[in-house]
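Shown below is the structure under consideration.
What you see is the complex with one protein chain gone and the rest in place.
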Amino acid sequence: MDNKYQKLIDWRREFHKCAETGWLEFETTIKIIKYLRYFGYEVKYGKEIHGERMGLPDMDIIRKHRETIKEDADFDISEILDGYTGAVAILDTHKEGPVIAMRFDIDANAIEESKDEDHRPNREGFASRNTNAMHACGHDGHIALGLAVAEELVKEKHHLSGKFILIFQPAEEGVRGAKSIVESGMLKDVDYLISGHIGLGAEKNEVVCGTTGFLATSKLDIYFEGKPAHAGANPEAGKNALLAACSCALNLHTLTQFGSGMSRLNVGVLKAGTARNIVPHKAYMEIETRGENEDVNSLLLQKVHYIIEGSAKSFDVKFKIVESGGAPAYNNCDKNFIDELIQVLTKKNIKVTTGKSLGASEDITHMMNEVEKNRGKSVYLMFGTKLAAPHHHNRFDFDESVLSLAYDAFLEIIRSLL
Amino acid sequence: MDNKYQKLIDWRREFHKCAETGWLEFETTIKIIKYLRYFGYEVKYGKEIHGERMGLPDMDIIRKHRETIKEDADFDISEILDGYTGAVAILDTHKEGPVIAMRFDIDANAIEESKDEDHRPNREGFASRNTNAMHACGHDGHIALGLAVAEELVKEKHHLSGKFILIFQPAEEGVRGAKSIVESGMLKDVDYLISGHIGLGAEKNEVVCGTTGFLATSKLDIYFEGKPAHAGANPEAGKNALLAACSCALNLHTLTQFGSGMSRLNVGVLKAGTARNIVPHKAYMEIETRGENEDVNSLLLQKVHYIIEGSAKSFDVKFKIVESGGAPAYNNCDKNFIDELIQVLTKKNIKVTTGKSLGASEDITHMMNEVEKNRGKSVYLMFGTKLAAPHHHNRFDFDESVLSLAYDAFLEIIRSLL
Amino acid sequence: MDNKYQKLIDWRREFHKCAETGWLEFETTIKIIKYLRYFGYEVKYGKEIHGERMGLPDMDIIRKHRETIKEDADFDISEILDGYTGAVAILDTHKEGPVIAMRFDIDANAIEESKDEDHRPNREGFASRNTNAMHACGHDGHIALGLAVAEELVKEKHHLSGKFILIFQPAEEGVRGAKSIVESGMLKDVDYLISGHIGLGAEKNEVVCGTTGFLATSKLDIYFEGKPAHAGANPEAGKNALLAACSCALNLHTLTQFGSGMSRLNVGVLKAGTARNIVPHKAYMEIETRGENEDVNSLLLQKVHYIIEGSAKSFDVKFKIVESGGAPAYNNCDKNFIDELIQVLTKKNIKVTTGKSLGASEDITHMMNEVEKNRGKSVYLMFGTKLAAPHHHNRFDFDESVLSLAYDAFLEIIRSLL
Partner (left out) sequence: MDNKYQKLIDWRREFHKCAETGWLEFETTIKIIKYLRYFGYEVKYGKEIHGERMGLPDMDIIRKHRETIKEDADFDISEILDGYTGAVAILDTHKEGPVIAMRFDIDANAIEESKDEDHRPNREGFASRNTNAMHACGHDGHIALGLAVAEELVKEKHHLSGKFILIFQPAEEGVRGAKSIVESGMLKDVDYLISGHIGLGAEKNEVVCGTTGFLATSKLDIYFEGKPAHAGANPEAGKNALLAACSCALNLHTLTQFGSGMSRLNVGVLKAGTARNIVPHKAYMEIETRGENEDVNSLLLQKVHYIIEGSAKSFDVKFKIVESGGAPAYNNCDKNFIDELIQVLTKKNIKVTTGKSLGASEDITHMMNEVEKNRGKSVYLMFGTKLAAPHHHNRFDFDESVLSLAYDAFLEIIRSLL
């Protein structure tokens, strides 16, 4: 296990260095596939593991990032370099048994990692090599965890039954990637789905089992397009997209009073206009909604659509709404199933709590809902550890001993399900 | 003429006393008809002189005012008491000659006349007997002028040729009545239309001949209707008409930049909501637009409609737009015709100027456009006098000698056209 | 008890008939005082029981209502007729013992009672005689309850100890009256405060003991005053209070997202402008805020003040904020005290539940906080009954047997505290 722990740390740091943001996990994906193939897995990747990808970066960003990739491979990486990132490793024991899926998210944040010398990744030489990309949420640890579990399952293969599906999911940040994987059909026959996250609301050395309180959320990009005109000479000929956007932003922020549950709305970014003396004909907004439950978020979304359409109508401009991310709520877990898992972990002297609410969004809920819709069961774990700074902070780092904790929890749960 | 002058003053004061606002000129109309019939005119009134009436008061206001009317008549006044006010006197000489129409507006303002003792109508006992109704624009003088001209034409009948149509028009305030009269077809064969106004931009004792610069204008009442809900318990169930109206009012006020001519927009009244703790489901707005020319006002109106519709859409409420008034622009007069009239007046030692712009709206433009469309000619005069206070002020009053000036000008012009 | 029950019903119906809204409870107060004096109480009323009265109606409304009052009295009622309504009955046993205060609210709602024949108050002849005033919340029952308890206490006087303060509070609707009573100092030495409400969240025949979840709330009237100007001729000379109010209303509604607890804001009424063609120089808004706790409501209020001030600044208009109502939050009760009371009631075979949240506002919280600040204890009860329609509905009515239940609960609790 010492050896295993060292491997977990090495992998975590290897992937911390090549941090890549959602749908751009080119090097990350290629490296993961190489490991998985080396372990002996059948690996699916590229278009075959995807449906529709939300929140894909512009083609020229993809192209630019592609040019930086030097990673060589003896398999076809062209689809990966088109943004079909992530990989799914399958181990079929060909013995009667359950289908167990696991999910590890692999993308980094669009954050410039701190250059502070006392930030450990700098001190110990594993900081991100990429500008404006940093594993500030712990997904590097998730990759390491996934690889270690994958390697161990192969080793134990002859003692195992059923089928294992290890999903290395791209683009969790912005809640974009899970839906695409679900749409590939990959999760149709899954009996159990295990996933989890380092840090978050768990206490150090503690595993939270059966997390709920995932908020429903939607991420929308909104475009208004009007008509330019000289603001001095003939302003009446213009169709003002800036005013449409401003009115829209203000009106959207009036929508968040719900008796049926907490809701949130944020217009996070607004860009409009081209020049001081031109009636602005283009505007762009990035917004998000959240709801304590599915009903709140969908009613909120309906109201959002009315306001966008109405604002466009008001200023006689065109509009376009692009869904660039989103995840459903997840509030109830199968109490019996969770209780069984708690017993399994407790027996192995792992400190477990339950009943914790995430109070945020995670696109794993797409997968959990898919599995449960088909009568499968799912669990989301939180692995407590000491954080150097909060998630998404440019000095985020974690106590790597949590990787062992997560590794043990995953394997004990898997073994108990067979 | 001394006798004539006294009559002008008497009539003016008689009608000043019974001031009635637009579409409620019940007593006023009945009295006018009585005089006209007494002079010997064939008088048309009621439905036969009207098309669609804009900005009609609510039925219960009409009913309430009807109850105050004690004026007796030996003709059927039922349509008058339904708000078909005004009268048209016709004198047909049955001799070859032009059809000459004249227009005198008869309605008062919704203003409470000053109770100040030094306000002459109080001092000399001819102040308005009606609450919230006052001749503060001089239309009482116009009625007197019309009656005096009518009486004189009958006297001169045997020296005259052609046909005379004297229109006593209701509801000029709010630019509502002229369109209804035009729609009756009354002005179809008119060769000449003469009208005018006391005061305005004319200097004392001066007649302005050939006024232009009449702004196009529209008066709209806007209704939003949403859905009430308890603001604490389930605000999301409400559809907020107050916010729709507020967003609408702000957005409407962004519309007035036109390279092609001056424009104006005013949201003059906004009333919304029923109680502090109820999501407001009703809102009402009174707005007006103006344009230096027809194109400006119609493009502005189109933009206004977009914003009303868009605001309703935004907050998922219903809307209704009621046109409660309006008049077209009038910017060009027939220079040759005006020059002839100037000569006529000048010869009679009447001081005349021309080229003055009204810079406001008057619904006579409906009639002027109608007449000119059919190749007739029209003139709008302003009769200069000393005003005690500006038009629409609760201490408005005028030097009554202007009535003689106007009377002379009218008759000289009429005689010159035969 | 049969006799007592009949009295409860008679009183409830007597006061239902003379329903009067907040600060106008003239007849109601005089009648209550007469009963209390008849029972033998020392009764305080008028200015001596009041501090500053929030949300007082305009003086001419007070004057108008005063003229309708025919109730005769052998005590000075002039202060009552000035709006110092309500009464406080004091029974001092002059024996060592606790000071026990009770509160009964006495005002009606500004609702026109249903004229439906099948609405019981109509059928049985006790509907409100006053227009736009109806006991649609059950305060008529509270008065009856207070009188019955008062009468009984006098009867039991020789078996009692300590001091009793029975507060008949005006203007609970709009959360206005309690603060004024508290400011009189009346509650300074109170050891126990008992109060409650018919209906609300309680099941039929059940008493809820120890209600919490009272929302903090503030009711504000906002006035903007700018400068009128002719909207066509010189709009730039105007200072637009309507636009200030519209911008204010929209911006206020963007304020309700709080991570620290639920919040609410409603602009319930907005009236602005005088005429279509005048730049509107006056605007008036009625708003309310709510917060799950005191911190949420006070931070929200601070933000509300910024927006009101900023909106006035933006359009260069003056503003005035009048606090017309308000009540603090109340979230925690003294668990031990409540448990004792539950035992008391249970022993007497009264069905009791606890742990219910009001989820609304009640100005009793002013009193509860005052008493608890001085180390006293307080309890708020809900008395379950069948309602004919929801509170504040024009067909509201309740099963009068609840009056017995409330009466018993009050007396048992009082007896247990001695």
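Worth a mention:
We call the chains A, B and C, going by the order they appear; numbering starts again at 1 in every chain.
Simple rule for what comes next: a residue touches a chain if its C-beta (ideal position, glycine included) is under 8 Å from a C-beta of that chain, and two chains touch if they have at least 3 such contacts.
If you're wondering where the values come from, they're calculated on a predicted model, not measured in any experiment.
The chain that is not drawn here is touched, among residues A:Gly40, A:Gly97 or A:Pro235, by A:Pro235. One of C:Arg12, C:Lys219, C:Lys303 or C:Lys356 touches the chain omitted from the figure, and that residue is C:Lys303. Checked against the full complex, the one of B:Met262, B:Ile350, B:Ala389 or B:Leu418 touching the unshown chain is B:Met262.
The residue touching the chain not shown here, chosen from A:Met54, A:Ala101 or A:Val279, is A:Val279.
Contacts to the hidden chain, counted on chain A, fall at residues 174, 215, 219, 231-233, 235, 242-243, 245-247, 249-250, 253, 264, 266-280, 286-288, 290, 359-361. Even with one chain removed from view, chain C keeps its contact list with that chain: residues 231-237, 240, 243, 247, 250-251, 254, 257-260, 296, 299, 303, 306-307, 309-316.
As for the chain not pictured, it touches chain B at residues 250-251, 253-254, 256-257, 262, 264-265.
Methods note: only the chains that are shown with their structure count from here on.
Top contact pair of chains, counted by C-beta pairs, is B-C. Look at where the CA atoms of chain B average out and do the same for chain C: the two points lie 52 Å apart. In chain B, the residues that touch at least two other chains are 231-233, 235, 243, 247, 250.
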